[in-house]
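Every protein chain of the complex appears in place save one, which is left out.
Order as written gives the chain letters A, B, C, D and E; numbering starts at 1 within each chain.
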């Protein structure tokens, strides 16, 4: 038990230490006055607006009637443009190495240009997502309707975030795509790196624990189950022993492949089209088209009687 | 970099395309004036009210004293009735195929009737949940108190949502039960389809990655660990190659079974009572009562020295 | 369909049953007037404040400039102290067995003393967390910057919550640490019991499904991948068949160990330093330093052609 | 000082008394299930939407650019329609004397029809309000711009609310118009009864304390100052001694009249066009056109020296 | 235009000066740790709860049906008790001259006792207010229903706040009553000091500008119009020239008196019962019962033609 004075002393000392630049400047950036900061709250609103734009009537407040839908879309696009321009600018500023040499006016215009480019891809993103909804609906006997899929299947939320993040990454936006991906990861347990290239009619059943690495290439009509990893087997180190960034190191999965629960596919290998990978298997070599891979049938059939485990 | 005119042009074109019914009418419903919509926000409030009603003092603002608890329960039931009636109605409207033939007044009354039926099951749902709390507390050496279990064990949140969703499904409410289940899935990583029938004293330790399919039947006193799948092995396709919905295809797990982490149990098989399934095993055949199944002991004992993996 | 009277009757009966102490007093505490309650909302604010204090500019509204950072830290510490004192007090009250014998004034001062002790550890917690950020950044070729790691890597959120919860546990705060841990679990799918002792430069890649038990001891520079379990193999039961609480039953993992995805390490075993545990393996015995353990290479290479799986 | 028991007793007794219908049923209506209630919060939103629709860029979030303004207007009209239909319905229900004889479906449609009628008057309301802005701007040497007038002159807020309430009253909406007027009164200190008929180019300077009665008729181009009352001199009583409602009893003020601060004009008199009424005067008889009325010059010139007052 | 350095310098200097105790300690209290502060936000909630309790169905969310009203009342009383106890305590602490000698535990209990006393007066306060509603309804030909009076007449809001504040003052609560009164003043323009004693069936028409002083005594069935002042004519000074507090110095208004708009009644005089005071008059002497006082008829009848005024 402490006196009020002791308490104040301990608190003051912590304030002093935590405010000492030496204790934070390895990781924290000085914030330059007047520059926007990446904001998880605003990125959440951006994701919400995009979901509302793509699937009106499911997310947000849009009332979908054919004679008014245009107004809702127009307002949402306008708000999206404003928020997204600001967050793209925030991403550019946050990762900028020599801020003093930058013309802010130019950069702001660049951010607006990128935001408008992104917005012009939204119709194509909707087209892709509708193929994903269809794949989820047709592929799951427990799905009662496409509405149910859109309202609540985690695969849809994860793939919306992914297709958005992937497009932003292709437009060279730093930092922001990865934050958007991780929001989807936190919400669904599905971890798709924004770098992954994913074709049409993609679906993941249940989804918790799925990992899709940044250099994955996935064809059309691919279906994954929960716990599947499409990961790297190893990665080359530089002379300081740190990983070399950017090398292709994750699988290529061709069209019409199904990969069952908890399977682990590692390395820059190619899973040929129409292949089926059984649950829980571990694949580190390329497979020809039409392969079927299953576990040793034996696994898990040992009976015995007695003893705790 | 674009001129302001270019930007406006791109945005206008996107508005036009996204507001074009052809681009959304495969998946989105025209919203009929005056009908409520399923709302994730309101369903979140419903789940919050139910949790507060069932475990007063843990969730929400109820102040639990014996002389005032009745007032809090009364107000919460009243609010629950109103919100739930509306959301049940929203579910009925959203999935209705021929809305012009429906008498809204009748349907509204039907929704209120269902809501009141659901409310009359709440005491029984509490009774079941208290057995679940007890099972979690007694079965986990890391649990310090029943309070800790209720406040923070993900199994409790998932099973509350499940027992609520399952009851609503039994009352033939469309769409809503699955949304409620997925809210629990997003919060806990535990994915229980509302169709699953689960007995008393059910608990899941840690829970992330657990999947319990829609036609599962689980007895009393069953315990699962993280990553357990009770899934379908395969499902029959109809003549168009689409899965046939509704067939029993998930396991039956009898009383007093324990299934350890990452085990995968697939197909309409029966795990006999008092059985213990070891971690990481893969079971696709029925097991008699009192079975004990473990992995090949050998797994993972290969030592070697050198090379990256 | 029911009459309004039927509906009212059903609701009244539920109110009566749910307000009947017999139906809840097995699990719910009578709330003593004037005592604070543990509040998930307030604990969420506490976690938010701590994150903002430790990584200013990433979380919360702190504007980080060297001449003003001290003010933000000062205000956040002040608010943290107030909220945390109250929640520590709530934890003490909630778990108190003989409340009528307690001097509330004394207890409130004790809670304030603990809160100030916790605050005095914050600089050390930041120091540790910076080593974790560095480990995540250097260890992941997909990480573009330390900023990206702090903004969105789930390992950082989970380990912040853990280091906070662990410190509170060491200060003998009941209930609260576990709630904070489970908040991190819900957000990231990484389940670390507050009791686990974890060294510097700790990182988890992807993370979903990781479980770290309450008596684990983890050295410096350890890296885990998604789905790794550091669990108990079994636990002794007391004479009533209930688990005995508190026994050391989880692994000791020494410095510089890497454990790949989905590996399961069970029991009070020791994984010697510099060891590498391959993905998906199952380890229940101690391993000497520099061990390398991998799966049977054979696993999952069975090809066959035909049949559904 | 009381024991906890005393306190609980006193509170229980108050609950009992306040919940006793005899204590409230003189003034409070039983709320019929499923009927909306007039809501001050929703009426506040309605006023906000109308202000935003009429003066985009001043109130609310509308971003006014010629190529996007239509979308904002469209969405705001849609939301206004929904909220207003509900509140008109609430007004109709709240004042209904024989609710059991009403077909709710019909009444809901009637409310929607009225709401749409109101919306079709909005362009005319804007036209009138622009004349009011012009009058305020031109008539006040302290007004720097029309923008300043719209942003902050209380006369504008009061007259918006009045023109809205008056239109609703003409559409026979009960209760709601008066609530909207009183919102303006609370905000500005200007009390205009919704029944008052007010011409174009109307302005009130400062405004606090102005009262305009329900049967007033005010021409074009009239200007009032703070504290002016256009009230009733007396009103006839019925045989029970209660005021007879609805009789014309407030002044008619013709075009181009100016009435200075604190003047009091009472009764069904006519102030002829182009008249000027001096501050603080008291007028209870009709005045011909072009009248000028001032106080006795003498008032308030008594000097004396000494004594408290 | 300044450099960033200049700006920072100016801001730092202001921080320093504003944080210097000499600049604030004349008026601001050091806040003792752990003591609650008077909070305008919480007092706003208290007023909202009281209004909801007294007129269920008009304010707040109470759904008024005879079989559920008790629950709403019970919960609202419980919340009111908690908030009010805290704010009474805050008032006691804020005005305490020698805080170090106070036993906080005792004081907290005292605050709770006062709060419960206040709550036990609520039924009587409702009874009085219903007479006020009736007076407003019967006395105003523009009032269409009692509902309209409760929903929107400023007199009702002002008199609710007054009757609450007056009761708290009688219970010797410092500071809080005056804050509650001023909330009503800000909302309605009616300024009633909490000390004023006001009988049954009291009403104020329009209300803006009414002032009722702290030592006023008002009988039953009194009606005021806008702008009426019941004030002090002068007040005795002490030897330092400061006003002596607490002396009776405002009017006594007996039963059945009507006072018309802008009339000014000053000093400790008595307006005899059944009197009528005309608008705009100035009264500083007592009047016998049944008096009728009007302005000089002459006032404001000067016509002239020409000149600006």
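As a working rule, contacts are C-beta pairs under 8 Å (C-beta built on N, C-alpha and C of every residue); 3 or more make two chains touch, one makes a residue touch a chain.
Quick caveat: nothing in here was measured; it's all calculated off a predicted structure.
**Q** Which residue, D:36, D:56 or D:194, contacts the hidden chain when the whole complex is considered?
**A** Checking the options D:36, D:56 or D:194, the one contacting the hidden chain is D:56.
**Q** Please pick, from D:43, D:122, D:192 or D:253, the residue that touches the omitted chain in the full complex.
**A** Missing-chain contact among the listed residues: D:122.
**Q** Can you tell me which of D:23, D:201, D:262 or D:275 touches the chain that was removed from the display?
**A** D:262
**Q** With the missing chain put back, which residues of chain D would touch it? List them for me.
**A** Residues of chain D in contact with the hidden chain: 53-59, 63-66, 69-70, 73-74, 77-78, 81, 106, 109-110, 112-113, 116-117, 119-120, 122-123, 126-127, 130, 133-134, 138-148, 150-154, 187-189, 206-209, 226-227, 233-234, 261-262, 279-280, 295, 298-307, 309.
**Q** Using the document's contact rule, name the residues of chain A that touch the chain not shown here.
**A** 8, 12, 15, 33-34, 67, 71, 104-105, 108, 112
**Q** Against the chain that's been left off, what residues of chain C make contact? List them.
**A** Counting only chain C, the missing chain is touched by 63, 68, 70-75, 78, 82.
Definition applied: only the chains that are shown with their structure count from here on.
**Q** Once you count every C-beta pair in contact for both, which comes out on top, B-E or B-C?
**A** B-C
**Q** If you average the Cα atoms per chain, which one ends up farthest from chain E?
**A** Ranked by distance of C-alpha centres from chain E, the top chain is A.
**Q** If I superpose chain C onto chain D using their CA atoms, what angle of rotation comes out, to the nearest 5 degrees?
**A** About 180 degrees of rotation relates the two copies.
**Q** Among all other chains, pick the one whose mean CA position is farthest from the mean CA position of chain C.
**A** It is D.
**Q** Just give me the whole-number Å value for how far the CA centre of chain D lies from that of chain E.
**A** 23
**Q** What's the distance between the Cα centroids of chain C and chain E, rounded to whole Å?
**A** 51
**Q** I need the residues of chain C touching at least two other chains; which ones are they?
**A** Only 15, 33, 112, 189, 208-209, 227, 262, 280, 295, 309 qualify.
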